[in-house]
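Attaching a single structure in structure tokens format; questions to follow.
Here the complex is missing a single protein chain, while all its other protein chains stay put.
Chain nomenclature is as follows: A, B, C and D, assigned in order of appearance, with residue numbering initiated at 1 for each chain independently.
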């Protein structure tokens, strides 16, 4: 029998694959993992595509599916959390201050790479943090909106932008870049990846796998990739 | 649809007009048995007339009957499709199919390969059968076009300057062949030519446009 | 490069061969002043020869001189480009430019529009000047092709069956024009024809292939 | 080649091949209509055919999703008539690829059909060939360069199709994960460049082989065409 079909946000790729490997080693059929942008996956679910689990990069799309009554009742949970950081090329200075004009001026020295602050989750968190820290008005005109957080990372890696705002999990995976600063808790809404079983789920292992992911063992695996507890 | 083939009836009964650009071309004539030569200055509308009889150009008004069969009648809204008219047409330009070998050009309209050899020999194109049309000389292409029209087993022939650009010997051979077709099979035949000698020899009747 | 134009020198000095498919075509001849007729059966290589003299087909071996000017010499690696040979060519098929009006076809190779009117009138194509080539009849297109070659102000003429598909009257007019060019401008001229009468009239010299 | 990679490549070839082969007749019919037809709404049809080119692929994928969703108009028909759904299936990926390739294929074929000399078709008619035989023996072979170009373009485009596919049928390994989707997945991983290079290299190799095949076919054909 096939494993459950899991639709997951692209940034979960390594962590979730590792968890699926562990699950398989326990003698289960390997779950089928489909990674794409949360928005694309949520629309597929909303259209009635038959899948078992959905892991979103933000609450908004999960809320949308909940409103459409597509989630199995009582199965929504927060899977993992993440932190937002500023990455820098190897030559750039670390952030002197994580507040106000000083932060703004340092970040605005060149183009600032981040995912679209009006659309993509990591971009929205970044915008909230910069606003909260008082740096947004200075930084806003210098922002280049990447298609995804990984694309923002690539811009910094290539030297196209000195700084970028990305997730901690992404920053850790890039050997070329340094973490120039971590946004404090509370400077932006908590970053959580919600998980839920879908009403359309047919695979009887789906619920078991969902439980495995939120179990201590699952959390520990994903923690290895830099995800925090939700 | 009245009237048998050949026999005593008229071969071509034509009365058509068609607009071509600013001018109107057309002709009215009845031709008896055998072959008829169409004679007239360049631009008189000879080719246009042949196209109307072949079904490739729709006349604006009039009628076309061949061997008693109505092929076109504007008033009665009859317009037999070109493929059902069973005309053997030699166009003014060869119009060989460039993607088919000479052999397959010749056989395109033929029911069987029977007769291919004889006609190819008479037209002196037997050595060209496996060539592509684009490698033929002007006269060679024209002879292939004549062969193709004859092999189609037509009910009547429409020949637009079939002997142009042929040398004496081959012209003679081709003319003999056309005469033989005319005399043996008694196919109605309409031939455009500018050569009075040719007209004299081939045409029982000459129509001037 | 030795030898003046026309005068007492040879008009065409040709000695070429070229491979065409399996066969080899070619010819060796010298022609004196005036016009020369090329006579030979279909497929003999007349068109190929004209193309070699025009510079459109590269001979494998040999030489081409016209009015003393070397146009091609395999041994000396001379091969004058077609546009520099100043030939007036009438091809066996009209080869009119389909995207240009008849007028612009005629003037394509002309230095000025001077002479257009006279030539158009003589060739009886004056009424066609604003038409597109695809609307021309076979004979009309051929006359435009003749006019185009003459208006190019050539140093010599290569005519491949220029009078085919022309009716008597227009053939006569065209022939008179060619004779006039021959006699007045003394251009060397090589004419392919299958008509012995035409050959007789136009050619001071007849070359059989 | 690992098993996983083999699956991806096989799937890409399957989807590309099915999309190209399936679209070719449709593209030919549309090209024919646009080249030869005279009917009201021709420009509109022309515009419709071009849409997948103009609209970003994600939007095309999204529209396909709406149409083929279980409650969507086409999804309902498929379900009722054949009892199947193409969501999350390789067939859906083929539909997405076909959709994106269509405008390119129609244009190529149309250019070639417009280049066919209709006097040759007339000649065929007088030789007793009806419209269909004329089409099959004269028009189609003479338009073959365009058909070959269309097949080549369609296959190459299918091989590179990403946006519409991932939006429409997701990125399901073994079912809809073609080379571009696998490349996307690798690109999402910092340090995944090596995989990207490898997968892109495979794509390029496949398309080069297809290209060479189509060129050689076209060359054989080309020699025969083009002089009355």
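Here, contacts are C-beta pairs under 8 Å (C-beta built on N, C-alpha and C of every residue); 3 or more make two chains touch, one makes a residue touch a chain.
Treat the numbers as computed from the prediction; the structure is a model and nothing was measured.
> Tell me the shown chains the invisible chain touches, ordered by label.
A, C, D
> Decide which residue listed in A:9, A:33, A:80 or A:146 touches the omitted chain of the complex.
A:146
> I'm checking contacts with the chain that's been left out. Which of D:29, D:136 or D:204 qualifies?
Checking each option in D:29, D:136 or D:204, the one touching the absent chain turns out to be D:204.
> In the whole complex, what residues of subunit A lie against the chain that is missing from view?
37, 39, 42, 60-61, 63-64, 111, 113, 116, 118-120, 143-147, 151, 154-155, 158-160
> Mind listing the subunit C residues that contact the chain we can't see here?
Residues in contact with the chain left out: 54-56, 81-83, 85-89, 91, 93-99, 108-109, 132-134, 141, 148-149, 152.
> Touching residues of subunit D against the unshown chain: what are they?
So the residues of subunit D touching the missing chain come out as 43, 46-47, 50-51, 53-59, 62, 103-104, 107-108, 110-112, 114-115, 117, 119, 145-146, 149, 152-153, 156-157, 159-163, 179-180, 183-184, 187, 196, 200, 203-204, 206-208, 211-212, 215, 222, 226-228.
Throughout what follows, only the chains that are shown with their structure count from here on.
> Strictly by the touch rule at the top, which chains does subunit A share as contacts with subunit B?
Shared contacts of subunit A and subunit B: D.
> Name the most central chain, where centre means the mean of Cα atoms.
Smallest offset from the overall C-alpha mean is found for D.
> When the C-alpha atoms of subunit A and subunit D are each averaged to a single point, how far apart are the two points in Å?
35
> Could you give the separation in Å between the centres of subunit C and subunit D, each centre being the mean of its C-alpha atoms?
Roughly 50 Å, centre to centre.
> Averaged over CA atoms, how far is the centre of subunit A from the centre of subunit C? Could you give it in whole Å?
About 79 Å separates the centre of subunit A from that of subunit C.
> Multi-chain contacts only, two chains or more: what residues does subunit C have there?
93
> At which residue positions does subunit D touch at least two other chains?
228
> Pairwise, which chains touch?
Result for touching pairs of chains: A-D, B-C, B-D.
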